[in-house]
Each structure stands twice: as structure tokens, then as C-alpha cells.
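So that we are looking at the same thing, I have put the structure below in C-alpha cells.
Removed from the display is one protein chain of the complex; every other protein chain stays in position.
Right after this comes chain A.
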Amino acid sequence: MGCGTSSSVKDKKSETALKAALVIQNWYRGRSAQLKTRQRYALTIFQSIEYADEQGQLQLSNFFSFMLENYTRVLEEDSELVTHLLGSNIQDKDRRDYLGLIDVPDSYCGPRLQFPLTFTDIDLLIEAFKQQQILHAYYVLEVLFETKKLLQRMPNFTHTKTSPSKEITICGDLHGKLDDLFLIYSKNGLPSVSNPYVFNGDFVDRGKNSMEILMILFVSFLVYPNDLHLNRGNHEDFMMNKRYGFTKEVLNKYKLHGKKILQILEDVYTWLPIGTIIDNEILVVHGGISESTDLNLLHRIERNKFKSVLMPPVPIDGDRATEKENKVGTTSTARGIRTNGSLSEQLTKHEWDQVIDILWSDPRGKRGCYPNTSRGGGCYFGPDITSRILNKYRLKMLIRSHECKPEGYEICHDGKVITVFSASNYYEEGSNRGAYIRVSSGTPPRFFQYQMTSATCLRPLYQRVNAVESSAIRMLKERMISRKTDLIRAFQLQDCSKSGKLSVGQWAFSMENVLGLSLPWRSLSSRLVTTDKDGNIDYMSSFQDIHIQKPVKEVQPTLIETVYRYRSDLQIIFNVIDSDHSGLISMEEFRSMWKLFTSYYSVCIDDSQLDELAERMDLNKDGSIDFNEFLKAFYVVHKFDKLNKSDTTVA
């Protein structure tokens, strides 16, 4: 008709397009939010279980003390076990002797380092590791010896300065994820005098290339000792390594010299500095602080006396000490401290606590300072604590690591605390990004994020979230099955009418209490149990599609459950008893150990079944038990799962 109509048609058209767009955007944002939330839940599950494990780990130290008090045969006859339990003493003069014994054959085609090291050696290692080569034990040991020598000259805290033209880069936990280190070096440049770095601890454990990371970092340090700064993390601890995978990695990669490498490493760890202070403004430590953190004290202590979080200093009874001193050679006490007798071999309890706080604490929104109950060590510190401590030492900021963050970093406490975490996909492919920070005086810190994805994994968000979520739920279910007896008991206590059903609130309460995990149970319930139309939970439904494989039919389910539940702890204990790393312990040792274990952890089990179990499984080889095989036989079967065997390796 006229031009008036066509423009109004146009308007109408664009109005409907607008409405349509709004509908789609609205729907999309709703979906997106739900996906992000599910991803967060999954991360929370992983994290809770990780910290609960750490707590379990720390409980072991009490068990070791208990064991030494009661395992009298050990004390009298097997002093080697005691030494092994308590760590060993290495003499430096071992070095030349030992290295002299190792031969690097001509057939070895891996990287060969040239001492004194130069930047070409860093490149050499990177290229070699990219091709999955393994550095020969001879070079590993040389690097470790040299690193220890150099670290011994460093103070407890490295003080360093930046300038507008010279920023420093701070990286967080790497945990054996070599690809992330490659990415950082490639994106941010290799370390050099003009490109300094701080690596804030936890280089090892969990990932499968802890050794390679350590070698690259130590070599970088040896080449640029004034520009590459290493802080100790809570995983730079030989006891932690036994549980979290590094010890295993070393023994697998270095069958001949692995033990020696582990021995030297124990010592190298203790010489790593406690922290770095940048421009007298920024404190960089691995975990955090507490209300009693005393930086002056920490500057003074003999840091190398902190051997392991599982070896706290113990008060020696004066009389007892002199009595035992009369025995030839070593002194020992029932509570297991370093032998060769002197008190001066330990830190004071106060000094030791100070170090624990630095390595294990986490910041929280709540004001004040509280024991870190989920990890079992260090504390939770609030924004008031941060302000107080920073002001006390005239500092402006605390940069720390220790906690995995979805975006690789997180700022809290009013901008005064930054967490930086550099292992991307830490829990699972797609679980989180990694990050590093660049700082220089006068400018705000700059953040760089990344996420390592394999070529086939550039999947859309919903697929990645599904994968992470499934993995987390699977882990949680395994946790549940390992506490099945206790859970059922707790449920039944609340189920007065014996209906097999509970309200969501009741179910959530029991789950949290028994498992000791603080998780959003109501939101997770749909993935873990079936709910009827009235909203009540059928609590037995969780156990229907999952069970622990019975290695032998006739054995009590509670025994199976117990071994499965404590398998990580048992693995460590066995490893400690197995002082020659043969993988075997005697049947008698096994029995005594089991007796002590069940009495300490108050486990009610018919012991006679254990013998039967071991025999039936035909694991006796000349009266010894291959304990790795023994533990491997206890695994969880997920009924509706393509993979029938769950990951039985120690976390």
C-alpha cells in the first residue's frame, strides 16, 4: 500500500526478532548457569575427598607412634625398621662414592647434562622430556646433590626486588603436570635474569611427571639461582610422597637407583626455602598464615629440621633417654623420634607449628583463626588475621597456592590474599584452569590463565561438565560403599518405622555425619539415590549398582569393606615395613600389623578370617605376602559401567 505500512511491518518484524532473541538468550543463560553449578559441585566433591584423605594421612602419624609403642619386637630386633620409619641419615661423603658406582652406558640416548649447567641444559631437558625420555639416574643424583649444596646457602626466606621493567612471575601448584610447565615456559618465556620466577611449592605428587618437573625446576634453579625461586610446599615431604604417588613414580622409573634418589630427595626437600618476599611488600608462601605467625622467628629457625608433617617433635622423657643411651649405637624412645640422640635434631614444638601453618593453612571468609579441620593441619585464617599479620610486618599482600581454584586463581580478603594454582585439569579433564601471576612494584598484578586440553577434547561445555561430574560422582559413590555398614546403621537409626525411606533432611544429615564430607547433599541426591513421588529417599538404592569385588567368596563383607576403606593407609604402612622395597612382607609381620591396626582404628573384625583370606588368595610366596597384589584385589565394581575395575592405584 504506502510506505507507512512497509516501515511498520519492518518495525513489527524487528520487534518479534527482538522477542525471539530474548527468549533464546534467556533460556541459554539459564542452562549455562546450571552447567556451571554442576561443575562447581563436582569440584567440591573432588576437593572434599582430597582434604579428607589428607586428614586421614595426618592421622597416620599418630598411628605410627602408637605402633612403635606397642610393636615391641620392632624396637628390639629390627632397628632398621625404626630407622626407616623415622627417615634415614645420609652422609654427604656418600656422594662421590655412590656416583662413582653408577655408569651411564653408551647406549643411553637420553639427555646428558654438562656440569656446570647452563641454559642449554634447560632446553635439552625440555626437548628430551617432550619426547618422553627419562633422565638417567646418574644425572638425577648429580642434580640433587648440587641443588642441595646450593639450597643450603639460601636463607629461609628469599628476598627479591622487581622494577617496572622487570616483572616476576609467580606459579602455584604443578603436581607433576608437565604439560602445564611446558605451557608456562612457552607462553611466559624461560627463566632468565630478566625473567625471574617463583614456584610456590607442590611440584610433585598426583601427576605422572613429578620427576621431570623437579628436574626442570632444579636445573633452572642451578642455572639461575638468583632468579628462579623455589618455595617448599606441603607435598615436598617424603611421607606425603609415599601416599600421593611420587614415591611410586620414582621406583617405577628408576628400578635400580630409585631408593637412593628418594633418600637424597628427602634431604633436598628440607632445604627448600619457606617463602619469598618481593619488594618487601608481597609475601609468597605455599599455604598461608595463622594468627600467631612470627616471620622473625621463621627467618631464624633451622628449616632443614622440618622433615615431615608426619614427624612432629616429641618431648623426650629425660630418664628414658639416658637409659637407652647405654645401648650401643642409637638411642630411641617409645614415641619414635630421630635417633642418634640429641634433642637439637628437632625443632621446638612452637617452631614446628609455625612451619605447619605456613605450609597447610587456607584463607576463609570467616573472621578469626580456626584449626583446619578438613585437612587436619594448619588453620583457617580470616580477613582480620590477614590484615593483622600483613600490617605487623608492613606487607601489602599475601600470594599463596595450595587450593585448586576453577579459574586458576582467586582473590579474597579484600584483595590482600591471592591464591594461584598452576595445575590445570587437576582433578579431571575439564575440572579447572591453571594460572600464573606477573607482578612488579607499583603496578597491579596481572593474571594469565590457561587450560591444557588434548586435541580431541575441545568439546562443548556441557560435555566437559558431564565428564567431570560423572567422575566426581563415581568417586563419591566409592566413598559411600567403603562406609556402607556405618551408613546403613545411621540410616536405620533414623528410620523408626523401618520403611526403608527417609526425608531428604534426614538422609543428608546421616551422609554428612558418617562420611565427614561437607557437600551439597540435597542437590546431589538425585545423582546418588532414588526419590519417590512424595519426595522421600529410598536410602538403600545407592548401594544397588555398586559393590566391592570379593576376592574370595566365603569372607565376611565387613572385612572386605574395611580393607577397601583403609587400603591407602595400609599401603603406606606396608611400604614402611617393607624397608628393602621388595614388595613383600612376612606373614607374621602382616598379622602383627593387622592386629595393631584394627585395635588402633577400633575396627571390630574377626581376625581369623584374615589368615584365611591371605591363604585363599594364594599370595604366600615362601611365607611372604605380596601386599600390592593383596590390596589390588579389593576394588569396586560399578554395575552399569563400561569400565569394570575402578582405579585401584593409591590416590
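Annotations
The rule is short, and it goes like this: a residue touches a chain if its C-beta (ideal position, glycine included) is under 8 Å from a C-beta of that chain, and two chains touch if they have at least 3 such contacts; residues count from 1.
Rule of thumb we're sticking to: contacts and distances are computed from a predicted model.
From the set "Elongator complex protein 4", "ATP synthase subunit delta', mitochondrial", "Dynein regulatory complex protein 8 isoform X3" or "U3 small nucleolar RNA-associated protein 15 homolog", the protein name that UniProt assigns to the chain left out of the figure is "Dynein regulatory complex protein 8 isoform X3". Of the listed residues A:Gly100, A:Pro116 or A:Gly365, the one in contact with the hidden chain in the full complex is A:Gly365. Of the candidate positions A:Pro460, A:Gly535 or A:Gly623, contact with the unshown chain belongs to A:Pro460. The missing chain lies against chain A, touching residues 16-34, 36-37, 365-366, 458-463, 466.
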